[in-house]
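Note that one protein chain is taken out, while the other chains of the complex remain in position.
What follows is chain A.
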Amino acid sequence: MHVRDKPQRERLEAKAVNSPEAHQPLYTPRKKIFPKRASGSFRRFKWLVMAITLGIYCLTPWLRWDRGPFAPDQAVLVDLSNSRFYFFFIEIWPQEFYYVAGLLMMAGIGLFLITSTVGRAWCGYTCPQTVWVDLFLVVERAIEGDRNARMKLDAGSWSARKLVLRVSKHAIWLIIAAATGGAWIFYFADAPTLIGEVFTGTAAPVAYITIAVLTATTYTFGGLMREQVCTYMCPWPRIQAAMLDETSLTVTYNDWRGEPRSRHAKKIQAAGQLVGDCVDCNACVAVCPMGIDIRDGQQLECITCALCIDTCDGIMDKLGKERGLISYATLSDYNANMAVATAGGSRPVNPSLIQTADGAFSDALAHFHFRKIFRPRTFIYLGAWSAVGLALLFSLLTRERLELNVLHDRNPQFVRLSDGSIRNGYTVKLLNMIPEPRTIVVTMKGLHGAEMSIVGIDLPADRSFAIPVEPDRLKMLKVFVRQPAGEVRGAAQTFKFRVEDKASFESDEYTATFNAPETVR
């Protein structure tokens, strides 16, 4: 009778691959990890994040955005052959690549901001590596079963059953990988057209090569290499030490509460000794996709996916103890609580200092308060992030969609004509950066008495020409400017080319130089 009242809990034989007791040579074969299924609020949040990120990735190319008859109607499109990038209402020409550079800066600073406040949330929730590994683990569990079944299958000798399970798992992985690669190519061409071409074998070779490469990398990284990508290939774990400080939230094992851990708490308590909340069930190790033991402290491998929090909370619930033995905590809170539990560090952890016998915690314990997020460091990151963002936004809202580039002929710099007048040649490029045909008026400002003529336009020399320009295209003109000898003032005179769209009042100017010999006559 008495035994039944005890909470039932599973005890798992799990051991951290990087535990200090384990001998770690410099080169070592991988120790296989069989993450157990976790459940809890963080797991649910991760499912949600996975659905959203995968949804964005797969569906974005299929969104339509009407830009009129002269531009593609795909909302997000990287048009490499025409060197244009379309993002909803934004169209970017190659010379405007700084927008992409700015977005990368924002992504970098944003990553700093997030990491310094809530640790490696990017790694644990949204990194493609994490999302795809999660997805691949779903497949693995569905086919081979949860941790124990998988370990048994892996240890067992090859049989027909094992072969079937393994082949089907890898086949589904490959299908997912191919779908991942397949989804990528639609960002680079009209998706509805391309999907037909892909399945009829008429798409460009580069499409198939891209799918093949991404299939291979997705399958290898997400299916075969998994945590090794994070541990060995990714630079972010190395940078995290610089990003985290004592007020960053990280997944923490609160050993001020858990120690001394014991599997035989009742027995030890009965013997009159102190025992912490950790029952050493190893559930936190078993669910860890990185295969580490969070109780060893914050470590390079930890992607802060919080699955250990979920599973430990579940155990605590079963034991009737308060949740949060493993929790998001800051180093300063942890240190403060550790000081309480160890009476200022003078003694080993003593549970009686923080907890009464009926489980109530001491008032001296520190708890996280959201105000700790607001500190100079996060304000600086936020400020830098907003500054870049606002600068991009400002530049985007005020950018010119009509541009003018002028190249002065250098050889010869000037030509003397038979009536003594001086002629200079210019290559004038008109950039109509909107997807509508326009008539651009090119005018000369300054350079007294001079007139221009444009090659290919059979009109008498004038100081102003109306030039039709195709939608979203560059128009190159060869312009000859001629100034009568009597008007020439000096060897280098400046004047302006001005382009204007009379309909939208957009305009641009370019200050050009007009060269003449030192002595005109």
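Points to keep in mind about this one:
Note that a residue touches a chain if its C-beta (ideal position, glycine included) is under 8 Å from a C-beta of that chain, and two chains touch if they have at least 3 such contacts; residues count from 1.
The rule we apply is simple: contacts and distances are computed from a predicted model.
A single chain of the complex does not appear, and UniProt lists its protein name as "Cbb3-type cytochrome c oxidase subunit", one of "DNA polymerase III PolC-type", "Type 1 periplasmic binding fold superfamily protein", "Cbb3-type cytochrome c oxidase subunit" or "Iron ABC transporter". Here the missing chain is touched by one residue of A:56, A:241, A:357 or A:455, and it is A:455.
Touching the missing chain, out of A:415, A:466 or A:492, is residue A:415.
Considering the full assembly, A:480 is the residue among A:187, A:208 or A:480 that touches the omitted chain. Mapped onto chain A, the interface with the missing chain covers residues 23, 25-27, 29, 409-412, 415-420, 423, 425, 455-456, 480, 485, 521.
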